[in-house]
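What you see is the complex with one protein chain gone and the rest in place.
When the chains are written out, they are named A and B in that same order, and each has its own residue count from 1.
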Amino acid sequence: MEAESKDKIVSIEKPELIAPPDWKPVIMGILCNWCSYAGSDLTGTSRTQYPPNIRIIRVPCSSRVDPWFIIKALQTTADGVLISGCHPGDCHYISGNYYARRRFLVTKELLKMVGFHGHRVQFSWVSAAEGAKFAQVVKKVTDDVVKLGPLHLYKKENFNR
Amino acid sequence: MKEVSYFPGCSAHGTSEEFDETVKMVMKTMDVEMEEIPDWNCCGATSAHTLSESLSYALPLRNLVLAEKLSNDTMTIPCASCYQRMKATKVHMDENPELAARINTAVVGEGNYEGKVAIKSMLQYCYEDMGLEAIKAKVTNPISGMKLACYYGCLLTRPKAITQFDSPEYPMSMDRIVEALGAKATPFDFKTECCGASFSISDTDIVLQLSGKILEMAKESGAHAIVVACPLCQSNLDMRQHDIEKKYHVKYDLPVFYLTQLMAIAFGFPKAKMMFAKHIIPVDSALAHIGEVIEEPKKPVKGKKAVQAESEVE
Partner (left out) sequence: MARVGVFVCFCGANIADFVDVPTVVEEAKKIRDVKFAIDYKYMCSDPGQQMIRDAIVQHRLTSIVVAACSPRMHEKTFRKALSDAGMNPYLLECANIREHSSWVHQKDKKGATDKAGDLVRMAVAKSIANEQLHEISVPVTKRALVIGGGIAGIQAALDIADARIPVTLVERSPSIGGRMSQLDETFPTLDCSQCILTPKMVDVASHPYIELIPYSEVIELDGYVGNYKAKIRKKASYVNFKTCTGCGACSQKCPVKVPNEYNMGIDKRKAIYTPFPQAVPNKPVIDAEHCTYLLKGKCGICAKVCEKGSIDYKMVDEVIEREIGAVVVATGYDLWDATPYEEYGVGRYKDIINSLEFERMVSANGPTGGVPVRPSDGKVPKTVVFIKCVGSRDKAKGIEFCSKICCMYTAKHAILLHHKVHDSRAYIFYMDIRAAGKGYEEFVNRAQVETGAVYLRGRVSKIYQKGDKLMVRGEDGQLGQEVEVEADLVVLATAVIPDKGNPALARLLGISYDKYGYLSEAHPKLRPVETAKAGIFLAGCTQAPKDIPETVAQASACAAKVCGLFAGDTIKKDPMVSTVSKEFCSGCQNCVKVCPYQAIVTEDIPLGHGAKEMRTVAKINEGVCQGCGSCVAICRSMAINLAGFTDPQIINEIVAI
């Protein structure tokens, strides 16, 4: 999903923003009920550990995710957003994850154009059997966002200019 | 004209000089220019990695860095052990950036490792880069009539994750090459069994036992000789053969050729240049089979025949 090489637009975000010492990133996770939410439950059942920064919202299908949700999350509370659905071909609702993927790509391009770093919004496929993978995904997203620093500082820098 | 970097390793300049010589003949025939890595050092062999992990990567790494300074995209190595150490270093360095960063500090001054040179054993280079058809085209003196058991030993195709070449259990690349030379490769089940390797020096009995089994099965397969692509395999099977025969009261009389020796013969080089005098088991009886017609054994009497996949019409 990271089509970084194709990027013509350079992020204006400054990764060197210095985060306050007590800062902990907030990741908004929106998971589909049948695969990724079940997968995240399996992560719990198998006691696989991951950083506690993600806040999970359950939706029936990744296709329910309105770009508005992503924007709203970045606008208000979250430093990063993770959307996760069923693997291609495995959608409980036949084809919903394909819509989600297309919609997500467009949204991400838009956000990058505005100046967000691509790592702030990520997408993954996690099936109901991939508890360990979910933990890895969360860890990666959290690490990426930690590297980028707090979103509100970035906003301050850019909106006050 | 193709160009390739060449890492001979210590045995090529010593015990397996005939390997080195014939590799050069083969490469010349195949229009490949070999460029020896300048100032190469020991690969670490079996000792380094039993002592220190870092050392076992650092020694080959220097050679890799030196190889990168040459303009060739491939480095070929005749010795199976050198090949194994170099390739293992490359695979681990490529897959593990932390290790790469740590080990890179050992070769400061020589340059930085970038991982741009492919590493291939001589066997792999012949099979993949030269190709069977090209080899076949250069054969002027086919060695037809010879029945050969191809012995790969443990390092040329294993472990699969490192070598990434041929099957780890039942490889066929060398068999195909000797067949391209006109010989017949016998079905040989012990082609990747252990020969005892460097126990040759510390515990010879183990080598006699293990190499003995390999010779027994090679003989059983109907082979006139064994073909190898590793100096240590050659020395164990050839040098220890008389001891094995004495210990187990058998007679094998199986000469052990390097693959490149047979290639050079097939390419028309005179036998005198092969340094056969260095062999313990005389090679003449095996080479005498060249030109014989091999009779295919008759199909066994029809019993409960296994069924072919295709359909047939009565």
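FYI, a contact is a pair of C-beta atoms (placed from the backbone, for glycine too) under 8 Å apart; a residue touches a chain by one contact, two chains touch by 3 or more.
Since we're looking at a predicted model, the values are computed, not measured.
*Asks:* Given that one chain is not shown, which residue among A:V65, A:L82 or A:V121 touches it?
*Replies:* Residue touching the chain left out of view: A:V65.
*Asks:* Thinking of the whole complex, not just what is shown, which of B:E169, B:D203 or B:E292 touches the missing chain?
*Replies:* B:E169
*Asks:* Among B:W40, B:Y113 or B:F190, which residue is in contact with the omitted chain in the full complex?
*Replies:* B:F190
*Asks:* For chain A, enumerate the residues touching the unshown chain of the complex.
*Replies:* 24, 26, 28, 33-35, 37-38, 40-41, 43-45, 47-53, 55-61, 63-69, 72-73, 76-78, 86, 89-90, 92-96, 99, 103, 127-129, 135
*Asks:* Which residues does chain B use to touch the chain missing from this display?
*Replies:* Those residues of chain B that touch the unshown chain are 167-170, 187, 189-190, 217, 220, 300-301, 303-309, 311-314.
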